[in-house]
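A protein chain is absent from this complex, but the other protein chains hold their places.
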Amino acid sequence: MNAAFGTGGVVLGVAGSLGAIVTLALGLRGNRPALLRMSRTYALMVLAGAVVSFAAMERALITRDFSLEYVAKNGSSATPALYNFAALWSALEGSILLWGLILAGFTVAVVWKFRDRLTDPLVGWALLTMFVVCLFFFGLMLGPANPFRVLADVPADGPGPNPLLQNHPLMAFHPPMLYLGYVGFTVPFAFAIAALATGRLGEGWLVETRRWTLFAWTFLTVGIILGAWWSHEVLGWGGYWGWDPVENASLLPWLTGTAFIHSVMVQERRGMLRVWNLSLLCATFALTILGTFLTRSGVVDSVHAFSNSTIGPLLLGFFGLIVAVTVGLVGWRGDRLRSPARIDSPASREGAFLLNNVVFAAFAFVVLLGTVFPLISEALSNERVTVGVPYFERMTMPIGLMLLFLMAMAPVLPWRKASTETLRTRLLWPGWIGTGVLMFAVLIGARGFAPLLAFFLAGFAGGAALRQLALATRRQGWRGLVGRTNGGMIVHIGVLLIGVAFAASNSYQVERDARLCIEATSGCPSTITVDGHTITYVRATSEVTPARSQVGGQFQVDGGKVYEPVLQKFPNGTQQIGRPSVRNSPTDSVLLSLTDPPTSTGSVALKVIVQPMIVWLWIGGGVMVVGSIMAAFPGQRRRPIDPVSAPVPSRDRPADPPHHEEPVPVGAGR
Amino acid sequence: MIMRSSTAGPSALRRWAPWLAMLAVVVVALVAGSLGGDPPSDRERAQNLAAGIRCPQCASQSVANSETPSAKGVKVVIADRIAAGNSDEEIRDFIASRYGRDVLLDPAGKGFGALVWGLPVAGAVIAVGALVVRFRDWRPAPATVTDADRDLVADALERGERDAGTDDGMRV
Partner (left out) sequence: MTTVADDSTHHDGSAGAPVGRPRRARPTLVAAVVVGVVMALLVLVLATRERAGERTASADLIGEQAPSVGGDVVLGQPFDLGASDRWTVVNFFATWCVPCIEEHPELRAFAEEHAERGDARVVSVVYDDKSSDVRDFFEKNGGTWTVVGSDEGRTALDWGVAKVPESYLVSPTGIIVERFVGGVTRQALDQVISLYDQPVAITSTTEGG
């Protein structure tokens, strides 16, 4: 029953997408508005199909319907409800189902937002693109990634999701947030394709898609932060970012997305970098597909990789198609669409944003190269190299410092041209704040040139951001905290918190392995001191539930609360999975992890890792999200006086002919 | 904010004094923070080496972050060899001789692996170079005003007063 509904939903999605593609194609070619308006119906059809499939799968998981192969492999009667619900996206086929649902949702959202302009070819092309993507993902679910395969022999129970995915509730939220980000980037991509296809590159579509991009970018940020948080709480070595291929796959679109968010401001102000922005949007979406390929095809080694599947070649093919279409369109149209404006001086906000884009492009290049290099080296030289953490850290450090420097300069730079006078006066206080942070760090004992330089630049940049916020609130009261520039400054502050915490926790981590005994003997103490924290072994524990059996130890930290790291064993596996216990405080985190089970003689092998400033990573992430929301809040009203290339809503007009000359827009207000 | 012109007011030194002071403090702090420090202890050396060697049976974790049997074995051998006085390079070479060069997380500086370091640097140089060239293209040529220009302007003004119409002012 569930399988029937589920497959029916998928078929509905495929049919809707296919129908939409044909209808829209005919409508665009023959310039028939009636056909273009039908995209609304098809979008609802695809969404209905997605919802039905999703509901069918959740119902199967929650009622433990083991006749479905997916539930038999990933569900279990012993798993708690939350994890069973989240089991939908814990393996490959289900994750594609979640992707399809979110994609269908976005398609309907686009249709709704542009409901008065459905007959505009720009919107028509955008929706056509989105339906093509829908067709791809729903098509995957019909064939190689079918989540509704039925088993002939129905097993009595299932093994449950991978044990590592049952460890922490955060794991249930991390993928949906990530997917909202990934899939969200489909919308700006679709509009970029539409702009290239129709040749209409004015600022109108840009303002529309900027909000979508920011929305997707925010969710991607949340997804990445949640992933890092989960890693830190669950993996036993205090790491939160390992430059693992799957992590890099999520970072790549974030990098190009961030570059776009900045360079789009140059386009709005000066009408420049139009083709570059389009390319960024297309690259962002292409990178989400490439990332999906890397994580699901199994060609790269990763702790995160999904189990093997056959959809690898299909995803790679889709990636190739996207790149081909983008390159083709840009190559064909790009030169005619480039704007005549130019940057007057490198010392200007445009110049800073341009440099920002170069640095982010370099960042993305380094991460992509490092991730695929083992494959390239194997292909070309038959020797396999491993590109690990040391490479990424060494390469991204100068890039990170450069970004901190730009964050310090850019907020005070005026548009068009800055004089030394301007910089000298505006940057003075931020400079002193940076100096203060540096001196404070040196005084409390921080050492090392790179982290100290990072602290100085971060303080500097924080000062610049706070200066902007102070000026804005002085002028406008609470409205000085919302709007693009001000929200952006808050996001910067969040980034700086993360940057400082990253530098501190990486450079000043202290780790110790020790054997502790309940009763202190010579050679086996009951208390150890690590970096100023005392840890005392109190007792061993053990617990058996239907879902898992675990052994652990209770440790008192700093004479206060008791923390219990455990080793868990799940019915479907033979190995023990360690789950550490973390004590977070504003200054540092103490992570306790068992390396061996407690012995019957009262001793235990414990690993203690003390890392400064870990919580500030998550706080910084939260500040970034708050800043994004503030940035989306409309700030000072900008009355656009420049012509837009999309027709005014109340009239149905055929497409404007592509125009090659556009006056440089002179925006009102900021 | 009042902007002072650079030709009036206090001398350049007085204006830049706060910045010079800041620079001095920053340099002193950075130098103080980077200097000194004892040579890495044995435990630190072991930690660093462990962070740069992949656990032989894992996907990409370093032995520092892994408790598998082969990772534990590598850590034991690292400790042995540090105590025996081997240098970091010797220890890494030995482990690579047993498990293959790809067990080192840091791609070698020679051979094909050097590309992974070289390409980004080359790319950065090219990108910055391209930007510099572009900026030079963008700088407007200095306007030299000739007599012909002046005549043209005079005519246009005259015409303007006559027609009481405007030039198309949208073209900058």
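Quick notes
Order of writing sets the chain letters: A and B. Residues in each chain are counted from 1.
Everything that follows uses one rule, which is that a contact is a pair of C-beta atoms (placed from the backbone, for glycine too) under 8 Å apart; a residue touches a chain by one contact, two chains touch by 3 or more.
On a predicted model such as this, the values are computed, not experimentally measured, just so you know.
Counted over the whole complex, the shown chains touched by the missing one are A, B. Of B:29, B:82, B:103 or B:124, it is B:103 that touches the chain left out of the display.
Screening A:19, A:80, A:334 or A:622 against the full complex identifies A:334 as the residue touching the chain left out. Residue-wise, the contact with the chain that is not shown comes from A:376, picked out of A:15, A:376 or A:517.
Residues touching the missing chain, restricted to chain A, are 275, 293, 297-301, 305, 308, 313, 316, 319-320, 323-324, 327-328, 330-331, 334-336, 338-340, 342, 372, 375-376, 378-379, 384, 574, 660-661, 664 (touch as defined at the top). Residue-level contact of chain B with the missing chain is found at 56-59, 69-70, 72-74, 76-77, 80, 95-100, 102-103, 137, 140-141, 143-144, 146, 149, 152, 171-172.
FYI, only the chains that are shown with their structure count from here on.
With centres set at the average Cα position, the gap from chain A to chain B is 24 Å.
Chain B makes touch with chain A in their complex at residues 1, 3-6, 15-16, 18-19, 22, 25-26, 29-30, 32-34, 36-37, 47, 51-52, 54, 58-62, 64-67, 100-108, 111-113, 115-117, 119-120, 123-124, 127-128, 131, 135, 138, 170, 172.
Listing the residues of chain A that touch chain B in their complex gives 235-237, 239, 242, 244-245, 301-303, 305, 342-344, 346, 354-355, 358, 361-362, 365-366, 369-370, 373-374, 377, 380-381, 383-391, 395, 420-422, 424-426, 428, 431-432, 434-435, 438-439, 441-442, 446-449, 452-453, 456, 511, 578, 595, 663-664.
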